[in-house]
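All protein chains but one are shown at their positions in the complex.
To keep things simple, chains are lettered A, B and C as they appear, and every chain counts its residues starting from 1.
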Amino acid sequence: MTEQKIAAGILAADNEKRGNTLKADYEALGDKLARGGISIEAITDKVAQFFVAVPSWGVGTGGTRFARFPGQGEPRNIFDKLEDCAVIHELTRATPTVSLHIPWDKVDDPKRLKSHGDALGLGFDAMNSNTFSDAMGQERSYKFGSLSHTDAATRQQAVEHNIECIEIGEALGSKALTVWIGDGSNFPGQSDFTRSFERYLDSMKAIYKRLPGDWRIFSEHKMYEPAFYSTVVQDWGTNYLIATELGEKAFCLVDLGHHAPNVNIEMIVARLIQFKKLGGFHFNDSKYGDDDLDAGSIDPYRLFLVFNELVEAEHRNAENFHPAHMIDQSHNVTDPIESLIRSANEIRRAYAQALLVDRKALESYQESNDALMASETLKDAFRTDVEPILAMARLNAGGAIDPIAAYRSSGYRATVGKARPAVAGGSSGIV
Amino acid sequence: MTEQKIAAGILAADNEKRGNTLKADYEALGDKLARGGISIEAITDKVAQFFVAVPSWGVGTGGTRFARFPGQGEPRNIFDKLEDCAVIHELTRATPTVSLHIPWDKVDDPKRLKSHGDALGLGFDAMNSNTFSDAMGQERSYKFGSLSHTDAATRQQAVEHNIECIEIGEALGSKALTVWIGDGSNFPGQSDFTRSFERYLDSMKAIYKRLPGDWRIFSEHKMYEPAFYSTVVQDWGTNYLIATELGEKAFCLVDLGHHAPNVNIEMIVARLIQFKKLGGFHFNDSKYGDDDLDAGSIDPYRLFLVFNELVEAEHRNAENFHPAHMIDQSHNVTDPIESLIRSANEIRRAYAQALLVDRKALESYQESNDALMASETLKDAFRTDVEPILAMARLNAGGAIDPIAAYRSSGYRATVGKARPAVAGGSSGIV
Amino acid sequence: MTEQKIAAGILAADNEKRGNTLKADYEALGDKLARGGISIEAITDKVAQFFVAVPSWGVGTGGTRFARFPGQGEPRNIFDKLEDCAVIHELTRATPTVSLHIPWDKVDDPKRLKSHGDALGLGFDAMNSNTFSDAMGQERSYKFGSLSHTDAATRQQAVEHNIECIEIGEALGSKALTVWIGDGSNFPGQSDFTRSFERYLDSMKAIYKRLPGDWRIFSEHKMYEPAFYSTVVQDWGTNYLIATELGEKAFCLVDLGHHAPNVNIEMIVARLIQFKKLGGFHFNDSKYGDDDLDAGSIDPYRLFLVFNELVEAEHRNAENFHPAHMIDQSHNVTDPIESLIRSANEIRRAYAQALLVDRKALESYQESNDALMASETLKDAFRTDVEPILAMARLNAGGAIDPIAAYRSSGYRATVGKARPAVAGGSSGIV
Partner (left out) sequence: MTEQKIAAGILAADNEKRGNTLKADYEALGDKLARGGISIEAITDKVAQFFVAVPSWGVGTGGTRFARFPGQGEPRNIFDKLEDCAVIHELTRATPTVSLHIPWDKVDDPKRLKSHGDALGLGFDAMNSNTFSDAMGQERSYKFGSLSHTDAATRQQAVEHNIECIEIGEALGSKALTVWIGDGSNFPGQSDFTRSFERYLDSMKAIYKRLPGDWRIFSEHKMYEPAFYSTVVQDWGTNYLIATELGEKAFCLVDLGHHAPNVNIEMIVARLIQFKKLGGFHFNDSKYGDDDLDAGSIDPYRLFLVFNELVEAEHRNAENFHPAHMIDQSHNVTDPIESLIRSANEIRRAYAQALLVDRKALESYQESNDALMASETLKDAFRTDVEPILAMARLNAGGAIDPIAAYRSSGYRATVGKARPAVAGGSSGIV
């Protein structure tokens, strides 16, 4: 039996209140979709089967280099974090797995962690290594790089850390390693672009060699931050080179916030699918840089356009296409659990809308260069208010019609606020 | 007698080595400039009279939200920081003042601080308040804003903090208060733009009321970070409105890294001068966002173009024009003292180059729309290698011909590395 | 009687086909809104009263510096253009006025133009002057600027052209002049920022002096293009200075595509409203620069957020708030009439969605810093599929339920394709 963090009675009571309205809305939408030849049940089933992993680090309050303002009941460790993740999944039924970050989530006994996950009904998604900061007691510093460091021993330490992440992941049932590094430079001349990338590739090859046969390795590109002049894995072009150099288990991870201003991200997604190297996503939203805001909160149409590419690829049975879906956000001004609930819903919303696109009509408009009707075909799907589908998918799976409301009713935050000591915020004096 | 942090003998020895070469280079450049009717001595004198304030927080190693990697001999407090600042001034003779940050630099007895500054030959530039992070023991949090917070008591607390900064500044001999706030929102709808700005203006008026008669108040705009959807003081347009609403002692501060991509910053500088509201600068450089890199390290021509506006304004005796020059950088991969030395030199370099512009020719080309020759007139000045002028200005004032070399010779970093305990770096787990 | 360009029978037949479905959808939405205490009829009425002007130049196929690809039946002159504009209004009932561009739309006898408009049921919105290109036979060139040119006679010519635009507008019943200039520079040094702006202000004052008492003058800012280094009226800060310098009949025009990357445009709108200087809009959408794409086609949520500010200002009875709504787009790959129909609908859509925002709830969440619920309050309104409201507003006013479909049924494009000779496209060799 899965342990429930939100009392069944509270959830049932909240759903009870909203059941009739949902039923009416679902039927009205069903009628409307039926007119267009679409079965709402079929869409609801597909949505119910769409899952996204929650990042363990996402349930704690984030911050910026200027300050961090913790909230009530901040999780103290990975066990607390798993409980918070369980709440998200109980209410959304969309997030059955958690993605860990080592060393932040390192424990003495991974088996105990696995049991804790099992008890909460949670599995373990991709492992994330960390060589962008120095762990306590670490012998060599990553101040000037990790996998691409000029010093061979530092690179070796970083390689070994990644291998350790694989080993922990094997104990937990994970099947993928995500490698994001901050390596780069702050000033022209500081690094040699070519030698740095050669060293990076050598290190990655050493990690790749240790990758279990049924695992995938995801490399993640990012334009800038923490490096402010050059970044070793700066864009999808470099990321593609990496995946190609490493081999068939290597894929590119796309974080929606890691691109230059104005870049057409959905097109990058299409290219990586076409060349069989799309590994998956770190979902979030942004207005300026790597803002790590809640998915779909700034530009919901862009999120939809990304999902349009994913559904299109499904539709044409694209080869080697089985992307991993993960959220990667920083929650600075909201309750992290609420932001993750909302984001999981938004991601499913974009997926549901993309499923509604009339692909036959779209292709026909594209072929005849009817730009207006082609674009309206996407817009028609995007404009559909699919909330009844999302709610029904949650309800059917034992979740909440309105997960935020149910969460607030449950008093979970206040409860953990009592159990978990308050955390001091403030500034590091890093400006 | 001013206390010297760099032994006079070391400095003299280093200068001795380089004296003859400097003399030759200075003469060659002097001849070349003389051919164009320019007196190298006049330029050297002007450069020698150009000063820029060093930020107290700049002498510690900075960081990002991902990690901080401290260096050797990190300053423990404002007294250590002042000593590091003294080193910079001893070698560059360009940075006689320090800009403090409260509460980071708050001490029980400002008079003791003043004496320490006096002993080191340092004065105190603009005071900086901090309401973008929560100080230890602070009653109300700035998580959701400070001067624009919806809660009146929180705004009051922020106002009082600024007034306290003025009071400390008065004790230290400062003549200006710089107000930069992180207030804003991360999501559409989170804040009402209009009411937030009304509250901000009310708070600023309360601070302004307390401003001593011979002080100026500088408001500083920034496009984003720490807020990722909207920022209350987001650009120079809003900043200008603030300065106008407040009164004649209120001016706009321009931080070179706080603008949208591609924005023409030198034009903003020109507009603020023309409308008599340019207060001064936070100098640094950036490639992506508020990268806080060393001045002139990414786009030295842009720095020159800013100084071209300043010299042009001097040239035509622009009204109400007496900008404050301050550095505001984050030094993550260099010795902060070295980066500040370099930056002070770069700022003087841009000033010296701007002084070389043939303004009569420039105006004539502008009037006749000779775009090519007008732009070449600026380039001619920019291309001049003015290092001999900068070095001679330093040498004449008792500084170093090559301040980085002299600093390295002095062993200062190793010395303070012994006296000051090592600082742990690592990650906050904020991603 | 207004002359109809689309046969009444065709329109009626198309509406007939769609009437029942619309009725059902409208009722279902009405029920849903009623549950939230909102009267769908009240919203429909407000939408029906919302109008946006169509630009005369928008009904011709646009182009880029690389090429222009004309379509069938390109309008030959302003009389043809008015007929195309009439089609848009007949079908949408949202665009009763046309905005002219002089000299492109200059005719010998403005009264005849007025009569033509009257016959088609069209009025005349803001006049647009053109000093960014040289008209045939023009004495002095605007190659190096117009209102800010270094040459007084050229400035005078540009001033007189603007006065002529006012005079034509008076004959046509227009009540506003929009001034957008391309003045600026391509190279650092080419122009003196300060003197250029002084000259611009002087010229504008001369125009302002001639402005009829019941007219408004709108200045329009733009970051870049056609000038590629500096632009005299480059952003809202400068635009605000202009409106303030000129006087109470002067206002700022916001073109949604004229901003730096990532800029928060809705916040600029809010600031201009707060300081009583928002004149109106040039609606369009963009992904990169001034792309002039169909409104809402790239980022529909951004368009909604702009309207959220407008409705908020209405809601609180903001002073001096009566913005002009105009479309300004370039239609390169669609039938311009279709793009304008769609855009008019999208603009009304954003308005309708903004009307649905629960402003009481929003304010309460804002006051209590409930960032998540505040942002969801906006999203709830945005997610509502208001198409039934838009369609009913059109239908009630005599327009089309589905204006694109009705337009295509009408065969209008083929008809004018016969009457109007084909236009050669091709490239200017300008690259």
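Points to keep in mind about this one:
Following the convention adopted for this analysis, contacts are C-beta pairs under 8 Å (C-beta built on N, C-alpha and C of every residue); 3 or more make two chains touch, one makes a residue touch a chain.
As the structure is a computational prediction, the values presented were derived from the model and not from experiment.
Checked against the full complex, the one of B:23, B:112, B:315 or B:383 touching the unshown chain is B:383. Summary of contacts with the chain left out: across C:51, C:124, C:224 or C:365, the touching residue is C:224.
Within the whole complex, the absent chain has one touching residue among C:57, C:236 or C:307, and that is C:57. Summary of contacts with the chain left out: across C:169, C:188, C:279 or C:336, the touching residue is C:188. Note that of A:19, A:123, A:212 or A:261, the residue touching the chain absent from this view is A:261.
By the touch rule set out above, chain C reaches the unshown chain at residues 57, 60, 62-69, 101, 104, 130, 132-136, 141-144, 182, 185-188, 190, 223-226, 228-229, 261, 286-289, 291-294, 297-298, 328, 330, 332-334, 424-431.
Where chain B meets the omitted chain, the residues involved are 21, 24-25, 28, 31-32, 35, 261-262, 264, 287-288, 294, 297-302, 333-335, 338-339, 342, 369, 371-373, 375-376, 379, 382-385, 387, 404.
Interface residues of chain A facing the missing partner chain: 143-144, 150, 185-195, 197-198, 223-224, 229-230, 234-238, 240-241, 259-264, 266-268, 270-271, 273-275, 301, 305, 308-309, 312, 362-363, 365-369, 371-372, 374-379.
The definition used in the following text is that only the chains that are shown with their structure count from here on.
The greatest centre-to-centre distance from chain C, using averaged C-alpha positions, is reached by B.
Remark: chain A and chain C have CA centroids separated by 39 Å (rounded to whole angstrom). Centre to centre, using the average C-alpha position, chain B and chain C are separated by 43 Å.
Shared contact sites, meaning residues of chain B that touch two or more other chains, fall at 143-144, 185-188, 190, 223-224, 229, 261.
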